[in-house]
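Missing here: one protein chain of the complex. Every other protein chain is in place.
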Amino acid sequence: MTVKVLAIDDSRTIRSLVQKVMEDAGFDCICAEDGVDGIARFAEVAPDVVITDINMPNMDGYGVISSIRGGEINQSVPILVLTTESADHLKARARAAGATGWIVKPFDDETIVSVVRRVTGAAG
Amino acid sequence: MANTDLAETDLEFVTFSAGGQSFSIDIGQVREIRRWSPVTPLPHAPDEVLGVMNLRGSVIPIYDLAARFGLDRTPESPRNVVVIAMHGSQTVGLLVEAVSEILSVGRERIQETPDVRSDTARQTITGVITVDEGMTRVIDLAAVVQPRGKAAA
Partner (left out) sequence: MAPQSSIRDTFFEECEDLLEALAEGLAAMADGARDTDTVNAVFRAVHSVKGGAGAFALTDLVAFAHRFETVLDGVRSGTLDLTPEVMHTMQRSADHLADLVEAARNEDVLPPDVSDAFLANLDQCLGAEPESLDMGDTPFDFAVIPLEFGDDPAPKEPAGHVIRFRPLQQLYANGHDPALLIAAVHALGPCEVALDLSALPDWDGPDALTPGLGWTLRLAGRESETALQEIFEFVEGLCELDISPLEDAPVPADPLPSVAAPPPPAPGPEAPSPAASAAQKPDLAAGAEAGEARGPKPTLRVDLDRVDRLINSVGELIINQAMIAQRLQDMALAPDDDVSLHVEDYRLLARDIQEAVMAIRAQPVKPLFQRMSRILREAAEATGKSARLVTFGENTEVDKTVIERLADPLTHMIRNAVDHGLEGPDARRAAGKDGTGTIRLGAAHRSGSVIITIRDDGAGLNRPRILDIARRKGLVAPDADLADAEIDGLLFLPGFSTASAVSNLSGRGVGLDVVRNAVTALGGRISIASVPGQGTEFTISLPLTLAVMDGMVVSVAGQTMVVPITSILETIRPAPGDLHRVGTDDSLLSIRGRFIPTVDVARSLGFTDPSARADFPLLLLVEGENQSQCALVVDAVHDQRQVVIKGLDSNYGQVPGVSAATVLGDGQIALILDPDAIAAHRAGPAATAAPRPSLFHADVHHGQH
């Protein structure tokens, strides 16, 4: 079964990049442009993994994580956080909020694909 | 003008007569050949610019090739045709007396323009090709249309 990725980012550029990399890796990728949009799409598409930006309008990445983790469905879906900061305290904060892992921008194709495989167990 | 990578390959030219002389143009630049139809003259245009005509909604200038080479203006005749050619994104029409043939020649048959006195000829003819009945002049379309056309501004 094809892995379904939900990519949430307010930057069109990053969305396009993630989508391209995911699709090149053979995954399905659905995009959302902010936290609120992301949560709406989450309910619709039941993704196997969520990749979300942190800094977004309307609802930020932490909001996305707590909505999903505290929600009724698919609460333990792997959630990867996209972040430009590699600072440890930000990772710790994401983890404390319930993130499964993180991907530091700028990411290279292999890294992001391997992280997605790692948390979903998708064959690679 | 032509791609130097293709040195071995045959080149194709459309040859036509203007002012009683034979000229040719790289077939890759030729879009179509049309019958002459009346043009709208442009003010303050050089002698060889006859005016503009409507080619499916585009306004394209028509050059009298004979006049461009300092010969007499092409006399009106039902045999006259307009060669529609493209140079970059610019589309132009060349009024000629008649289109003769399509010439397929090896690159080596194109000779450099012999030392001629006329500036116009030197600047606008890239070479000559010997043919049965004499020779044909390969024109540089860019040089034919560009400098004077833009200078009108």
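First chain written, first letter: the chains are A and B, and each begins at residue 1.
In the analysis below, a residue touches a chain if its C-beta (ideal position, glycine included) is under 8 Å from a C-beta of that chain, and two chains touch if they have at least 3 such contacts.
Being a predicted model, the structure only gives us computed values, none of them experimental.
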| item | value |
| --- | --- |
| Residue touching the undisplayed chain, where the options are B:27, B:52, B:71 or B:142 | B:52 |
| Those residues of chain B which, in the complete complex, touch the missing chain | 38-45, 49, 52-54, 57-61, 89-92, 149-153 |
| For chain A, residues in touch with the removed chain | 10-14, 16-17, 20, 36-37, 39-44, 53, 55-59, 63, 66-73, 75-79, 84-87, 92, 95, 98-111, 114-115, 118-121 |
